[in-house]
Structure formats: C-alpha cells, structure tokens
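Quick one: this structure, given as structure tokens, is what I'll be asking you about.
What you see is the complex with one protein chain gone and the rest in place.
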Amino acid sequence: MKKILCLLLAMTMTFGCLTACGSKDTSEPATDGAATGGDTADTGSSETIEGAFKLGAVGPLTGDAAIYGQAVVNGAQIAVDEINASDSTVKFELNKQDDEADGEKSKNAYNNLMDWGMQILVGPTTSGAATAVAAQVYTDRTFMITPSGSSTDVIDGKDNVFQVCFTDPNQGTGAADYIAENMPDSKIAIIYRNDDAYSQGIRDTFVEEAEAKGLEVVTEGTFTADTATDFTVQLTDAQSKGADLLFLPIYYQPASIILNQANAMGYAPTFFGVDGMDGILTLENFDTSLAEGVMLLTPFSADATDDLTKNFVAKYQEAYGEVPNQFAADAYDAVYIVKAAIEAAGCTADMSTTDICEALVAAMPTLTYNGLTGQNMTWQATGEVSKAPMAVVIKDGVYTLPN
Amino acid sequence: MKINLRNKRTRTDFLTYAGVIIAFVVMTILQKEGAISRSLSGQLVPICAYVTMAISLNLTVGILGELSLGHAGFMSVGAFSGIIAAMSLQSAIPSDGVRLAVAMVLGAFFAAIAGFLVGTPVLRLRGDYLAIVTLAFGEIIKELVNCLLVGYDENGLHMMFNLNGQKTVADLGLTENGIEIIKGAQGATSTTTISTFTAGFILVMVTLIVVLNLIRSRSGRAIMALRDNRIAAESVGINITKYKLMAFVTSAALAGASGALYGLNMASLQATKFNFNTSILVLVFVVLGGLGNIWGSIIAATLLTVLPEMLRSFAEFRMLVYAIVLILVMLATNNPTFKLFFERIRTRFFKKPAKEVRGK
Amino acid sequence: MEFLSYLISGISLGSVYAIIALGYTMVYGIAKMLNFAHGDVIMVGGYISFCATTYLGLPAVVSILLAMAVCTVLGIVIEGLAYKPLRAAPSLAVLITAIGVSYLLQNSALLIWGAAAKSYTPIISGTLQLFGGKLSIQYISILTVIVCLVIMAGLTLFTSKSKMGKAMRACSEDKGAAQLMGINVNQTISVTFAIGSALAAVAGVLLCSYSPSLMPTTGSMPGIKAFTAAVFGGIGSIPGAFLGGILLGVIEALAKAYISMQLANAIVFAVLIVVLLVKPTGLLGKKVMEKV
Partner (left out) sequence: MSKLVSVQREARIPERDADKSPILECIGLGIDFGGLTAVDDFNLTIGRTEIAGLIGPNGAGKTTVFNLLTKVYQPTRGTVLLGGIDTHGMNTVQVNQAGIARTFQNIRLFSSLTVEENVKIGLHNQLPYSMWSGILRAPSYWKQEKKAHEKAMELLSIFDMQDLADHRAGSLPYGAQRRLEIVRALATKPGILLLDEPAAGMNPSETAELMDNIRKIRDMFHIAIMLIEHDMSLVMGICEGICVLNYGKIIAKGTPEEIQSNPTVIEAYLGKKKEA
C-alpha cells in the first residue's frame, strides 16, 4: 500500500511541477521551432472552429523515429492552418498524437483520438505502426490516409486506407527501371537496413526488377538499428567488388554517415537513393559537397521553384526553423487530399465517422490531385497512389533534373 | 481443502486473486455499458500481457533473485510462435478462442525451450554477468527473428532462414492460397487479431495460480532459499541448477504465453518491438511493484502502462514527465529521508503507525 | 589486404567502444552500479561540442574542453540528485533510476535540440593511405586509439599513484572500511562520476567524429555495446575495458565481413556469452571467491 501511495504522491508532484514549467514555456516566445512547435500549435486557432472536421495525426514525436513523426505533424499543421485561414467551407481541427513508431502505442494514439471524436485519420507515419492501426481502422470504418506508411501491408485488403507516398515495391522497381534505362552497365552494390520494413521492402523489389532487367548486383550489405554507426565494412566490401553504383534504399540519417565514411575511405561511386534520402541536404551542418552527384527518386523537392512548394517551404521554415522534408510534404498533401475528397463527396462535419469514411472511400478513386509530392495523383480503390516518381541529382547542393 | 485466511500469505494470495477477478468483472461491465474510453479498452489486452510479463519476470528477479535484462526475448519467441500457430491453424481450428489458447500454449512451450537452452549454461553465472548474458540473449533472439521467413499453404509450413539477406518471402515457394506469416524484418503483418480481454484475464489468472502456487510449494521454497543464501541452500541439499532452471523456464514459458497474447492482438508486429527497452520496461514494473511482490507487479504494470497514455496532454513533454516520475518514485520508495517523510504523512493522516516486523 | 581493411575497421570501431567502456568500467568499479545513463552523457557531450563548433564557431579543441566541462557538471549533478540519495538502496533501485535518468536525458535533448539529426563535423578528417592507396586508415581512428591508450595509461597511473585514486580503489574494495579509514566515500564517488562523465564527453566527440550524425538516441546503442565490451574485458578492470572494446569491434567487423552482416550483432553477443561461460568474470576480471 505504501508504495502505491508514494507512487500517487510522486505523480501528483510531478504533474504540478510540470504543468507549471509547461505554462511558463508557452508564454515565452518560441526560441526553437522544433521544440515548441507542438505547443504553439496547440494554442493555435484551429481548435475552436465551429463545424470543423476533426482530424487526427499520428506519428513518432519522441524516440528514434521522431524526425519523421514531427515532420508529419508539422506538415499537417501547416496545411490545416492554411485551410482554416482561407475562405474554404471545409475547416479542420487537428489533434496530434505521439506513437513512438510502435504498433501498440500507435493503436493507443488512435483510440485516444477516437475518444476525442476524430473523424478522419492522417497517419500513422511509419509502416509498422500504420499496418497495426490500419487493421483496427478497417473494422472501425474510419477513413485513414497515411502520408508515409509505404508498405503494401498498410493498404492490403483494407478499402478505407489510402497512401500519399509511393508503395515500397513501386520505389524498388522505379529505381531499378531508372538505372536500367540510364546506367545499364553499372555494377551495383546495395546497402540496406534489414530490420526495417521500408528498407527491406524496397530492396526486395529492386533486386527482383534488377534481375529482370539484367542489371548486375555485385554485393549487398545490410545493417540494423544497432549497427548503424559504422559502415566501413559494407563500404570496403562494395569497393573491393568494384561496385560503381551504390543503391541506398534507406533514410537520410544513416545515408549521411555512409556518405561521410565513404568519403573518408576515398570511395566515390554514384550514390542512388529513394525518397527516404530526401532531407539529406537539410541535415543541419551537413557538408553538402559530400552529396554531390547523389541521385535519388523523390516525389518532393524543397528546392522546386513552383509556387506551391515555395510557399510551403517558406511557411514551414518560419514556423519550425527547418527546411521541410518529404514527410512534411506528404502530410501537407494528405490534408489537402482529405479536403478535396470531402468536397467531392459533399461531407459535412456533423456526419458520423463511418458515414464520412464510406463517402470518402467512394470519392477517393475519382480524385485527381496536384500537390507538393506529385502532379495528377490518382488513387486506385485499393488505396495505392499513382504518381510519377521523379529522379533528381544533387548538384552544387541543390536538386537538379539529370541530363 | 479449506483456506486458512488467518495465515497472512494465504490472505494476500486470496486478495490478489479477488482483486484481479473484481477488476475483470468491473471492466467487462463498464465495457459493455460503454462507460470506458476506447483508449482504455484498447489497452486492456496489452495490460494483461504486461501484467503476465511482470509477474513472470518477478519470478526470475524477485523470487529467484537473478537479474534478467532479456525477458522480452522470451516474449518474442512466444509471440512469433503463437502467431505462426494461430495463422496456420486457421482452417484446422475455426474457433478463435480455442486457436488462441493453442497459440498461447505453443508460445509458452517454445519460450520454455528457449528458456531451457539459455538457462542451462547461463545460470552458472552470477549477478551482473548473468544480467549481461540475458541482455545478449534478448538481442540475439531479436536478430534471429529478423531473419525468419515463414509462410503456410496447403503443403504445410514453410520456413526459411534468411542468413545473408538475399532471400525474400517469394523464395518460400508458397502456393496461391498460401499466407505469408513472418516476412523477416517486416515482421508479421497480416495477423488476424484474435486476442480478447477475457483471454488476457484467463492468462493472468493462470499465471497467478502457477506463480503463487509454485512459491507456496516446496519448489518455490527451494527457489527462494537459493535467493536468500545459495551456500546454505546447497548445504541443506537443494539442487541449485534444478531450481534455478525451474524458475527460469517457468518464467520464460509464462512470458511466451504473454507474447502470444500480445502478438495476436497486433495486426502488425516486428521483432524490434521486443528489444532491450521492452525488457527494461518490464523490469521497471517489477522493481516498482516490489521484488517478490506479486500484486505489486500487477498494479505497477497496469499503472505504468496507462500512465504514458494519461500523460498525452503533455504532448512532447510526455516522455520527459514519465522519466521524472520514474526517478522520483525510485527516490521516494528507496531513500530513507523520503521514506520517513511519507511515513510521517501517513501517521498524520491515518493515525496508525506502520506495523512492520523490522529486521536487524 | 581486404582482411587488413576489415581488421582496421574493426579496431577503429572497437576503439570507440573502448573509450566508452573505460567510463563505464570506472563507474562500475567504484560505485558498483550499472550506469545506463552513461551512453546518454556521451550524446550530450556530442551535442555540446557540436553547438560550440557550429553555433559559436569555436575551434574543435575548445569545444572538446567545453563538452568535458559541461559533462563533468552534468555527471556530478546526476550523481548528486539521482544516485547519492540511493546509496543504501538495493542495486536494482539504482539501476532503474539510471534508466530513468537515461530517458530524461534523451527526452531533454529531444526538446532542446529537436528530433532532426545533425551532421557533426569530424574534429580531424582525412585518411592515411598505405600500399599505394590499397589500405586506408582514417586519421580519426588513429587519434581514437591514441586517446584511448593515453586515457587508459592515465587512469591506471591515477588509480595507483594519486591519493584520490587510492581512495577510489579503497572504496571499490570495501566502502565501509574505506569510510572508517577516513576516506570521504561520497566525495570519492562524486569524483568518479565527474571523471567518468568527462571521459564520456571525449567519447562523444570521438564517436561523432567517427560516425558523424547526432540524434537524441545517438548514445544509447553504443552505450549498450560499450557496456558489453566492459563486461567482456572484465568489468571494473581498466585494461579489460580497452581490450574488450577493441575485441568487440574486431569481432563485429569480421563477423560482418565473413559470416553474416544480418547477424553481426548476434554473433558479437554469442561470443560474449561463450567468453563468459569459459571465464565467468570476463577476460581480465578478478575472480572473487565467496567466503563461507
């Protein structure tokens, strides 16, 4: 009994203490965008709008994968703020929840949002978590659109789950096709993360397609979250096998280490990444000369000169002090896609979650959407997006179209 | 067989059972009435799984007195073997409940085998060295499951070990009706979720019966004797290895059953879920609940599973608050000054000085 | 020649493990606690050095000194607030508190520096080319090994010659007896933490120079690996930590190169288990006999 008493007392104490700290923090001007972004957003105007759709966003805001989750909720927040400030009849109220990129926590976050009265889910961010939630969403009949849950498992057999990003196989074949077309004689080495669904998924289809196209894969190197600090063995292996193209179906954070260590070894193949590589140029203090000549397939480029991208990047930088990556763009698009679907289906905010879901599911395949991450995006009834992947090459620290 | 409630231990056991049953009945009624939030009702099965984990780890850490930092490894073995069993028996056993039971038994069985394989050599080590080896074991299990490809079709179970990363599920050669159960790093992503709160409750009760009855039997006494004084235990003829192994394997088996329950509650599950952090999480339940204190484990596991959810209003400060709560609770329960402080509050408000047999 | 390259990779990585393990083993030897927050102090050291060079434009050496100073203070504060009150508590309570401190540091870093990874500029870059470029050794690896050896020699000298070092050894043998001999045990343990944390800062800088990416969770996995290395070499033993770290790195690199990259970590841990079964107190650990 005594222990429980202590526990409760300690809890009360901390709660009191932290609420005090928390309120002090918010009253001060934000010094670090990323840190206080959530707070300022919470007190933003989006909460009190009458007749707004209740939108939930889920992603890892803490832990290893916080980079991606924070980008997603920030991107969604910008879209929501924009929409609410516009004269659109569709308004949103956004609630952002942390899932630590964990299936169990993600389901908790989803249930928490359902308690809040969420009508549409934008999320979860990571494939594993998205798959876990998707099954629940399917039985509950809630409309779900994941910005970045790219595994086919997320949408498989679930008619009310849609993706904004490419599916993993799509990226794998896309990359192999591109290489086959433009650099057919390359000796390819692959380094991928084999405890990550995203990375492994792309690698599997890449290898399959590469074989079909007659590409030569000379070696493959793998790593896990636990061995992601040192790539010299994989690089030495690739170098000694004479690989001149290094395919990296991984996220930009480990990729930046690979670029650094390859550079230190004096190994300079062509690096070829997929959408996870996007963001490498925005990495704080990253020596962009290391990324010179890196090619990647990405649906989004923060350096694009169209108005939509420029506007988004400017707003994001102002609010969060960082250049947005593809995750933020996907989430931004996701909110606008939801808006477009709502308008197409003629939903109103007083409809029930399941009614909205059925209406949106019917409306999605009829949509054509132009956004940050692609032109003329359309959806199949399965939930898969069809958009053209864009290959870019990094030159002088910016994305340019390859010649 | 009359229950002697005057015996303090029997009374505690009885109250533990009663508490769990009452909690189950109350939650079930509330759930039927729709009086509890989705957030809480969604956590009921994980809570049952964690409670089982905490009780079973308490058997190793609290009762046997050996620090284990790899308990999640056994949960992993149980979870994935349970998933394989449940998925491949879908047509053979149409009833979800029976299939879940079979999956949990198999999960327990395979985890017990893992426990035996690990325990036999490892239990010869002591203290922190044993702890690091259990940690190592947990990591090894994680990596092995990451390389596992399993599918099922009418020709039976297909299993493959992806040692060099070159193989995919396609290499399993499944027929068209085949189901991909575990896809290496992608994990189990097409699991049909069949776990229920009732099943979780039954598992917790079975765990309680196994652990409490074990503790109150000659085997349990032998295990506690090892913890209190290994040399004296040997001198009165207690076979150290046998009883260490008994506790360790039982603990692993229960963790396996808990893993099967947990795994069959998740549509998507990756081996990385059962990493060092999960082992530590369960260890925190055990230490906070009190070493050797079974009902303490139950309450700590429940509270600490719900706590992060209750902290959602703190947004990104959530895990920071969790960390601070954890430290403060450890200080509050273990520091003499704090203890005295709480004792005083207690005597002031409850006017009843603490009655405890104090050792020297 | 490839084998040599792999071996060099292994030694380079191993030296990073070794330098972290030195801090671990020192704190364990004296305070007899597994300080799971050690890895996160490393992360803090990395961030401080990063901020000093990137935002304040300070030279690398100054940034290291600054990181050491901040980490030393941090170490003393953590020890004083979280561990000292638990001196008499069971070791598991201290372990859990250390884990709490680890979460606290990680999440504070997340709030202060944000979730996005930061790219660390190595304190020295470049490669030593041998055999006409067939074999290359990064200067940072050479530096790490040298720093490691210097620290090891320094610590050995310190614990055997200086008054404080002798006090530390006394505390590690028997705290009660040390107290009776007039040694201020609390102060000695605080000093140990201070030294351990300063070492963590150095380790942070070297880790980030070797693997130049900084995130709030940067320290946790190397921390666990280094802990493994410390146990491997015999926890509490200073040369053991060095040996354990290097061996761990070499085994990891060779396992990756010749057995399976997938299972490199599993192989490292399997070797650890085998070593402990053969030598239950690690390679250079002291065998303690229980008095009956």
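Before moving on, here are some points about what is shown:
As written, the chains take the letters A, B and C, and residue 1 is the first residue of each chain.
One rule holds in what follows: a residue touches a chain if its C-beta (ideal position, glycine included) is under 8 Å from a C-beta of that chain, and two chains touch if they have at least 3 such contacts.
Note that the structure is a prediction, hence the values are computed from the model and not measured.
For the chain missing from the display, the contacting residue among B:V26, B:L117, B:A170 or B:I231 is B:I231, taking the whole complex into account. Of the candidate positions B:C48, B:V77, B:L203 or B:A222, contact with the hidden chain is made by B:A222.
The chain that is not drawn here is touched, among residues B:V98, B:I209 or B:L340, by B:I209. Residues of subunit B that touch the chain left out of view are 1, 8, 209-210, 213-214, 216-222, 224-225, 227-229, 231-240, 246, 292, 357-360.
Note that only the chains that are shown with their structure count from here on.
Multi-chain contact residues of subunit B (touching two or more other chains) are listed as 139, 143, 146-147, 164-165, 288, 316-317, 319-320, 324, 333, 338. Among the residues of subunit A, those touching two or more other chains are numbered 35, 61-63, 194, 222, 224-226.
The touching residues of subunit C, counted against subunit A in their complex, run 2, 5-6, 9, 12-13, 16, 50, 54, 107, 110-112, 114-122, 125-127, 129, 133, 136, 138, 140, 207, 210-213, 215-217, 221-222, 225, 252-253, 256-257, 261-262, 264-265. Taken together, the subunit A residues at the contact with subunit B in this complex read 2-7, 9-11, 13-15, 17-18, 21-22, 35, 38-39, 42, 61-63, 96-98, 102-105, 107-112, 114-115, 127-132, 134-136, 151, 153, 156, 192-197, 199-201, 203-204, 207-208, 220, 222, 224-226.
Within the complex formed with subunit B, the residues of subunit C that make contact are 28, 34, 82, 85-86, 88-90, 92-93, 95-97, 99-101, 103-104, 106-108, 110-111, 224, 227-228, 231, 235, 260-263, 265-266, 269-270, 272-273, 276-277, 280-282, 290, 292.
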